[in-house]
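What follows is a set of notes on a single structure, which appears directly below.
Of the protein chains in this complex, one is absent; all others appear in place.
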Amino acid sequence: MSQGDNKGYGVVDSAVMARVRAKLGPLGLILHTHNQHGDDTVVVQADDILQVMEFLRHDPAMSFDMMMDLTAVDYLGAERTHPYLEPLKARFEVVYHLYSVEKNHRIRVKAPLTLENCYINSVTGIWAGADWFEREAFDLYGVVFRGHPNLKRILLYEGFEGHPLRKDYDKFKRQPLIGPVN
Amino acid sequence: MMEAAINFLSQPLVFEIGVSLLKVGFILGLTIGFFAPMLAWVERKQSAVMQDRVGANRAGVFGFSVIGLLHSLADAIKLIFKEDFIPRGAERGLHTLAPVVAIIPALVAFAVIPFGGKYTLWGHEVNLVIADLDVGLLYVFAISSLATYGVVLAGWSSNNNWSLLGGLRASAQMFSYEVAMGLTIIGLVMFYQSLSLVVIVAKQENFWHWGIIWHFPAFILFLTCAVAENKRVPFDTPEAESELVAGYFTEYSGMKFIMFWTAEFLEMVTISGMCVALFMGGHHIPFVSQAMLLGLFTDLLGPNGAMLMAMLIGVGVFITKLVILLVFQMTVRWTMPRFRYDQIMKLGWKMVLPLSLVWIFVVGLGILSGVMPRP
Partner (left out) sequence: MREEDREKGYDFHKKSHTDTMVINMGPSHPATHGTVKFFLTLDGEIIEDIDVEIGYLHRAFEKECEAQKWNGVFPYTDRLDYTASALNNVGYAMAAERLIGIEVPERCQYLRTIVSEMARLSGHYTNVGAGALELGALTAFIYFIEARELLWDLMESICGARLTHNYVRIGGVTSDLPSGFRENIKRIFAKNRELWVDFDTMLTKNRIFLDRMRDTGAISQKDAIEWGFTGPCLRATGVPYDVRRAQPYLVYDRVDFDIPVGSTGDNFDRYLVRMEEINQSMRIIEQCLEQMPDGPINVDDPRWRMPSKDDSSTKMEPLIFHFKQIIEGPQIPAGEVYQAVEGCNGELGYYLVSSGGGKPWKCRVRPPSFALTAAMPLLVKGAMLADLIPTFDMINLIGGECDR
């Protein structure tokens, strides 16, 4: 992936994307795909995330054995960035970056969420390393991961109120200070 | 007036007491006044030299900072003025008692180590050892075992889990290595046929009877056990800085802290003193007997003056050998990483102890077969 590849929403299909389209497309799981700047991306419904992740992990041609990154994005005020956000009235998007050590290919999986239904299933059953990443997304964005073994705040202290990386959280908001808990 | 004074002082009892007080004063002055500050300076400067940096060189009087020698004095003054606190929930009495119990055995153990030979000054015999016990070795080991109490008390009475861990580690470690230390010496005792350090040193007037020549393995084992006993690197798990913050003396500050530090340095000096007395000939210069020394100086200074000169040279040689061993221990301290606690236990019980037992048999065979001389 050198610099300057594929400006805009290209339709150049890599082998990974072809197989994903072939296997998941017929099941109706794909909302949108793109290959912007050379990053294969597939957008799925939040309710189908476990099925998609299972496929990506265990399919022999995919074998995405490492979950590289898990984060969330808040599109309040910038829904035009992606064409599928406004029809779904989605505000958040949970973004997974997967990598296959065996095959050396990557994919980005995204799942849009609304503010009222900010729930998604946890993938800790598929990759144990997703544990802390999901805790961080919960901490900073308020996305609740169902089935997570220990969904507590990780970077902020327990008495913190609110989810700071949301766009409606004021950077200068004051917080209650609490004493040592032991 | 002078006649009366000299007559009074020449009475045997008064002379003995006076000389003993002088010896005690000399040893106390030497250890607390000279060695403890000097070791602190050596630790700073030697580490600096080894690590290619300058070291502490700022503390000075009227602008004269003599290569950092006055830092120890500055340390002492600073630590005297520090707040002396006892943590909440700690056992007050034991917390205060622990450094005392740590430092006293280190000082008292020096009582049987001869820092010179026997000299006849003005018709009176002066033996440069504070207490000439027949069982000097046993005395030293017994007293050093008491030092364990100081550490364990400090660890337990601080009401701090980290100190407790340090104290526990220290108790197990020191106890294990005391056993091994005692066993390594038995070969030497068989060789010299005496438990008294004075006798052992006296028998090392002949260079070929030095302990280090015939008992080199015992020397290595003894040094290992001694460094472990002393809780210096590589055996400093009780006070492992990176794991236990400061181990058993985490909750100490001010004078009590300095007492622990001084206790550690003094134990180093005691251990080195024992090594010198047992293995390295005490105050003797190799191939130079006392008669030769006296012969050198009698013409110049007369018999008493020659004795005085021999005494000074003997003490000087002893201190030199001590310093050599101390510098060696410091070098090891700054080079080696630190053991893990269970590895120390394994080393003590599974390696040093069996090896020292084997050495006893080897010495026995050597003596019976006539290979080893009988000094």
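So that you can tell them apart, the chains are marked A and B in the order they are listed, and the count of residues begins at 1 in each.
As a convention for this text, a contact is a pair of C-beta atoms (placed from the backbone, for glycine too) under 8 Å apart; a residue touches a chain by one contact, two chains touch by 3 or more.
Note that the structure is a prediction, hence the values are computed from the model and not measured.
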Next on the checklist: With the missing chain put back, one of B:Pro37, B:Gly117, B:Pro234 or B:Gly273 would touch it. Which one?
Outcome noted: B:Pro234
Checklist outcome for this item: Of B:Leu28, B:Met50, B:Ala142 or B:Val371, the residue that touches the missing chain is B:Met50
Next on the checklist: For the chain left out of this view, which of A:Leu50, A:Met66 or A:Leu115 touches it?
Outcome noted: A:Met66
Next on the checklist: Suppose we count only contacts with the excluded chain; which residues of chain A make the list?
Outcome noted: 1-5, 7-8, 36-39, 41, 65-69, 71, 73-75, 77-78, 80-81, 95, 97, 101, 104, 106, 108, 127-129, 131-133, 136, 140, 153-157, 164-165, 171, 182
Checklist entry - If the missing chain were put back, which residues of chain B would it touch? => result 47, 50-53, 161-162, 164-165, 233-234, 236-237, 240-243, 245, 334-343
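Convention: only the chains that are shown with their structure count from here on.
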Item to check | Centroid spacing, where centroids are CA-atom means, of chain A and chain B in whole angstrom | outcome: 66
